[in-house]
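Dumping the structure here so I can ask a few things about it.
Shown here: the complex without one of its protein chains, the others still in place.
Per-chain residue numbering starts at 1, and chain names A and B are given in the order in which the chains are listed.
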Amino acid sequence: MARTVTTQRKSLNTAIAWGIGLLIFFPVLWTILTSFKTEAEAIADPPVFLFFDWTLENYAVVQERSDYMRFLWNSVIIAGVSTLVGIVVAVPAAWSMAFVPSKRTKDVLLWMLSTKMLPAVGALYPIYLIFIELGLLDTRTGLVIVMMLINLPIIVWMLYTYFREIPGEILEAARMDGATLRSEIIHVLTPMAVPGIASTILLNFILAWNEAFWTLNLTAAQSGPLTAFIASYSSPEGLFYAKLSAASTMAIAPILILGWFSQKQLVRGLTFGAVK
Amino acid sequence: MATQHSRSAARVMLAPAVFLLLVWMLVPLTMTLYFSFKRYLPLRGGDQGWVGFDNYVRFVTSSAFWPSVQTTLLIVGGVLLITVILGVLLALLLDQPMWGQGIVRILVIAPFFVMPTVSALVWKNMFMDPVNGLFAHLWKFFGLAPIEWLSQASMLSIVLIVSWQWLPFATLILLTAIQSLDSEQLEAAEMDGANPLARFGHIILPHLSQAITIVILIQTIFLLSIFAEIFVTTQGSFGTRTLAYLIFQRVLESQNVGLGSAGGVYAIILANIVALFLMRIVGKNLDA
Partner (left out) sequence: MNLKTVLRAACAVALIGTTGAYADSHTVTVTIATVNNGDMIRMQGLTEDFTSQNPDIALEWVTLEENVLRQRVTQDIAAKGGQFDVMTIGTYEVPIWSRNGWLVSLNDLPPEWDADDLLPAIRAGLTVDGELYAAPFYGESSMVMYRTDLMEKAGLEMPDAPTWDFIRDAAAAMTDRDGEIYGVCLRGKAGWGENMAFITATSNSFGARWFDEDWRPQFDSEAWANTLNFYMDLMKSYGPPGSSTNGFNENLSLFQQGKCGMWIDATVAASFVTNPNDSTVADSVGFALAPDNGLGKRGNWLWAWSLAIPAGSDATDAAKKFVAWATSKEYTQLVASKEGWANVPPGTRTSLYENAAYLEAAPFAEMTLNSINAADPTQPTVDSVPYTGVQFVAIPEFAGIATLVGQEFSAALAGQQTVAEALEKAQALTVDEMEAAGY
């Protein structure tokens, strides 16, 4: 990392990287900008970038039509609780696979991942019937359960790769000192794995937040998260780019801000064991 | 090092996760299998009796089946190709010394935080619309006729949208892997006069192989079942009907649960073939 480079080289790198970064970011930026335009300006030809009459009208219209806070709160609860429950189930599983591996460990791990490959649409009817039977339709509880199960394989795998990086001697030393299994996990393992657990939580929170099939099909008025909120703004009658942009911005802003503030943790943890 | 005691404890600790996933897999699977052998039409009063393998034969002989498998594999393959190649290049670039690296990284990972529905809506309307989209304005600026993205270049458009969403993920994992590369090794190679291409081919790429495997594995899992992007943009027209979308049309649009369930079973088989294929690669590269 500490390679010395000329200023010229560094300037060139900077220019290229910023150019590409802005290009990749542009659709998000354009959405945010459009959300402050009037509908007419949103489709102006030629397009206007910054010099238009900035207005908050679209946000006012969207808020008046839908109770944004309710959708937001549902998103937070569903993504948050499902991730936390998933962690609670996954930590012991990952621990046992990392520290007491058997011949089957790899098979179990890959089997878990393969449960994610089943197409959700194929299972909609069965799940819908089960949800009716259990009274789980349009409840946050129901969605928490589904989101937890969907993300569980990823959570287990991520935790497993972090735990494996922890040297076994430390655990043995603790065991020599008479630590029980429980205290071994809570007092020795967990503190060392905090960065890994943090990034696991972050990634799965994002995945659960963005999931748009189950969250749309299993909810009605009570438990709809932001994905359902967006579904009422896609292609309405007449001009809609500005209002769609405002709704989109409202739907992605919380996770975008969270992601940016915690990007160090996310980046550090996002290795899936790819780095030794 | 594992004692008998810890081994049984390990089994107990593994049990909840395995049990939950087993239920999550088996209950819908059993019900899907059950429906797949029935003529089950909710709009015509529901269950109309057992029909043996009728649904399976009908699903696989319909003219839409093989094209949909092909489309699914093309989308998965196309997105993997783009994200891995661009991801490696982008990771190499971001690893270089520069000013404002943190901000550039923030810009690059942003698409990952955008819901698939939102990104599909934004791309479809504000970029790919042939009249009001930004691309249309750009093309006109250069005196070209605007492309009708979603009809004339439908597959390319969808691969583009999905790649945009997954490029950050690939880039981040690859970047982490590159940063863990021993820089002394690289410098030594540089001293020996190895040109940048040789350094990349002999040192960086082998080092990245495991990270690339991970990227391919994780993305494939998510890409096999992409749905929102197609639902929002083309609704399966213009040759973009994936297997998942075909099942959706059977179950929800035609309300033929039996036929759709048979399709679901085929999708499970396809997923397992892909999984088997992946595990052979992963098995080598992933010493789990």
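The definition used in the following text is that a residue touches a chain if its C-beta (ideal position, glycine included) is under 8 Å from a C-beta of that chain, and two chains touch if they have at least 3 such contacts.
Predicted model only: the values in this text are computed from it and were never measured.
Chemist: Out of A:L124, A:I206 or A:L226, which touches the unshown chain?
Modeler: Selected residue, touching the omitted chain: A:L124.
Chemist: One chain is left out of this view; which of B:Q96, B:S151, B:Q179 or B:S209 touches it in the full complex?
Modeler: The one listed residue touching the chain not shown is B:S151.
Chemist: Give me the subunit B residues in contact with the hidden chain, please.
Modeler: 23, 27, 41-45, 58, 62-64, 129-132, 145-146, 148, 150-152, 231, 234-239, 241, 249-250, 252-256, 259
Chemist: Considering the whole complex rather than only what is displayed, give the residues of subunit A touching the chain that is not shown.
Modeler: For subunit A, the residues touching the absent chain are 39, 43, 64-66, 124-125, 128-129, 131-142, 145, 216-217, 220-222, 224, 228, 231-240.
We adopt the following convention: only the chains that are shown with their structure count from here on.
Chemist: Whole-Å distance, subunit A centre to subunit B centre, using C-alpha means?
Modeler: 16
Chemist: Quick one: in the complex, what on subunit B touches subunit A?
Modeler: Residues 1-2, 6-7, 9-11, 13-14, 16-18, 20-21, 24-25, 27-29, 31-32, 35, 90, 93-94, 96-101, 103-119, 121-123, 125-127, 132, 134, 137, 141, 164, 167-169, 172-173, 175-177, 179-180, 183, 187, 210-211, 213-215, 217-218, 221-222, 224-225, 227-228, 232, 243-245, 247-248, 251-252, 257, 260-261, 263-265, 267-268, 271-272, 274-275, 279, 282-283, 286, 288 of subunit B touch subunit A in their complex.
Chemist: Quick one: which bits of subunit A touch subunit B in the complex? Just the residue numbers, please.
Modeler: By the definition above, subunit A touches subunit B via 1-3, 5, 10, 13-14, 16-18, 20-22, 24-25, 27-28, 30-31, 34, 43, 45-47, 89-90, 92-93, 95-97, 99-100, 102, 105-106, 108-110, 112-127, 129-130, 149, 152-154, 156, 160, 168, 172, 181, 206, 209-210, 212-213, 226-227, 230-231, 234-235, 241, 244-245, 248, 251-252, 255-256, 259-260, 263, 266-268, 270-276.
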